[in-house]
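All protein chains but one are shown at their positions in the complex.
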């Protein structure tokens, strides 16, 4: 299958290159960006010497549709919505890693403060959390956000089984700096991040409506959730620490059963006996989940960790590709966590 | 005033040396440890060359009482309780930075899993959170724990003013590695900490009963709190992120008033308009507090940051000394945060 | 081919597991250590859940020889020498990642301060820097040290072509903490490493004689070299910064030619146009080399970077295995650098 990537110079685009390089059923045929056009990718990023020597091209929908069979959008929010329409009209498959096709237009506009895609385009996209969405033969995929992936995988089994007080959910989520993107800013300057810990966009993070929308598919009464996001002084990794109260008469063994039932047959979610650390998953497509219950406060703490660029972006995008095509779900994705 | 320090080679002991070096009313006359006895401190720690060239001595209560006017205990938990008795009997002033004299014997034993001090000794100690405790002319001070300091300063104004649902408190606290002490362990090995984020002692941290006990002095009905502790890959700093629900009819302006009333005249607590970062306070004795309210979830988020070795240990100990003696509360403690 | 690993719980042993997991021609059949015997590897290291669930066994030479076709030693220095003899006597293939079989006995003893292997055993081992040593059909391989690999790959083309003043070589090498091993020590405690940079074993590092011995194979007159080693506050990566003076009438284009000739057909050495950074190679088996010449001082600076656990240990060991067996040199080793 021939693949094009739009937005090659962003972190997710580069990670797609890396993953597709070891994927047996795909061939990367063109890469596109607004910067560095005309240079080889390995010239701009010498670490890719011998890995990907394709030339960066300007975006050109017609050429992509001629050369490739599917396009990944790894562009910042607000870009894919304007470029995708032509492909959708032509029925050409898209996996969009950005937030542009995940939410209804009015909600997108409110949280992203950008013009939304058209409703008729949005309606054709399927929001695809790989472990829960049947994407077989779908053509237009909205790949979930990084924080959303970690949080939804932790909460869905509990919400779906009706185990928790749904108005008690508090999520304290932390991310490494690649999650904040590649743009230069005071908040990504080394000196300001190193030896620091900064909470940002409190109550305003654009993944909040995505999470709530997903959970409502499992319990229509799900209210808003309390959701904090902070920057860890590391490059990769998200930990979502989820606090919630158990419903009366729910035992911690019910929690264990719900997670086992949800994930025992899922190759990329590992329910652990202990609370997972970031190191568990960095460099891999795994989500590790652990939990602990406090009898005195009736609070269940669930910890979910992912590599934000892999399971939280490029890895899940390829997982969705594998599922769309009916290939082995794990093709190209069996990287062992780097750990050390 | 002549000062001795017992436990000089721990992080808090070394930080005391640093602070007392710029304190105009004290003179450090002896330093004690079980290791490195007979060597000059600056020989063991060359960064202290010219700052403190005293020789490390074995512990000797009689000699300390002869040479000094007050002793700081900066020993690990379980040590001060066995050494302090002789000083207490003799009426010789102590400021204990360890956890040994903060809790009733039975609670101490349960959470620290160590033998407690005798009740008659414990009864003579005053737990002294500098901003709330009158220590004038007290002789035996139990200095608060680092997590406890950050959390109590964030919660007391709210609990005291009756603004929050007291059974809704969830604290997600994070600390740098100096908070985990100097002992070698897998969990403090560089490779295991760097690029990682690890939640530990969930529901079991020994500062939990200390916090609850302190809050109960402001509201006797205060129940247990949900309290998480995690290790940040930095050397210094604690952030306590406190989540709680506001009582009906409480406005966010009431919260602002409560904090202003509590801290406007306190030199070391700064209520900030924005959410504080670790960088705000590292290297100083300040506690910075900020908050944000979410109308949709009725959750108030309060963020409190301290330098765990200064306001969370040696700095507050010297602040307590200043207050005991009726000196200027800020003597020796006006270090500007290093920030960069 | 069936493989056993002795020393599974060290950093190199764990990295071997990771690499062999994606190697098509090998099967890992047993793993051995002195600690954690009887537990599954994934129980001790949850990040390996689903990757390697083998049980850790005590060392047993006979059982290894029955079950496996080749054994990797990933033990600390001083261990392999005592365990390897039985295998050598039996003609059973070994790749030793430790320093035990790289040097003549007297030199080993002087630099490692440990008892050396027997001369008759040492004589059977081949020191194998993959790019320079023909290991086809060899049975006993001494895998090079991490600093030595980075330094030798930078210097050999220059020494072999007679381009530099051989008594002018100064190497300022830096390593991440995994290079210092897994043992707990003051020098690997997070607080002592973070925000620090420490030069250690100056003039005494045990890789010095290994480098000199290797270079003498290309110029018998090669004298001792000046070699410094420092710890960078990162987990992985070595940079060897090599300074040397060019011989009279040598042009910088001769340097470029020498490197091109040495490495144009080598899949894992990439000569770059710019000075390489650690990020270039972390997570991969690549060595990236760049250089710059200063006309005013006649000093050539060569910078060589590797991932110390991969090209500097487990990766090169598998590369040597591939070469021994006549397999594709890159089998199992085409990991893209993680970069971000």
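First chain written, first letter: the chains are A, B and C, and each begins at residue 1.
Here is the rule we use: contacts are C-beta pairs under 8 Å (C-beta built on N, C-alpha and C of every residue); 3 or more make two chains touch, one makes a residue touch a chain.
Owing to the predicted nature of the structure, the values given are computational and were not obtained by experimental measurement.
Undergrad: If I'm reading the header right, one chain is hidden. Which shown chains does it touch across the whole complex?
TA: Computed over the complete complex, the missing chain touches A, B, C.
Undergrad: Among B:6, B:56 or B:309, which residue is in contact with the omitted chain in the full complex?
TA: The one listed residue touching the chain not shown is B:309.
Undergrad: Could you list which residues of subunit B touch the chain missing from the display?
TA: Interface with the chain not displayed, on the subunit B side: 11, 14-15, 17-18, 21-22, 45-51, 178, 195, 235-236, 267, 270, 272-274, 276, 279-281, 283-284, 288, 309, 334, 336-340.
Undergrad: Residue-wise, where is subunit C in contact with the chain that is not depicted?
TA: Residues of subunit C in contact with the hidden chain: 170, 172, 174, 191-192, 195-199, 202-203, 223-226, 228, 230, 232-237, 239, 241, 243, 275, 277-279, 282, 292, 294, 296-297, 299, 301, 303, 340.
Undergrad: For subunit A, which positions touch the chain that isn't shown here?
TA: Answer for subunit A: residues 11, 177-178, 182, 184-186, 188-195, 233-235 touch the chain left out.
We adopt the following convention: only the chains that are shown with their structure count from here on.
Undergrad: By CA centroid distance, what chain is farthest from subunit A?
TA: Greatest centre separation from subunit A goes to chain B.
Undergrad: Can you tell me which chain is nearest the middle of the complex, judged by mean CA position?
TA: Answer by centroid distance: A.
Undergrad: Which chains, taken as a pair, are joined by the highest number of C-beta contacts?
TA: A-B
Undergrad: Where the centres are mean C-alpha positions, what is the separation of subunit B from subunit C, in Å?
TA: Subunit B and subunit C have C-alpha centres separated by 46 Å.
Undergrad: Quick one: subunit A and subunit B, Cα centre-to-centre, how many Å?
TA: Using C-alpha averages as centres, the distance is 39 Å.
Undergrad: Touching at least two other chains at once: which residues of subunit C meet that condition?
TA: In subunit C, the residues touching two or more other chains are 11, 178, 195, 235.
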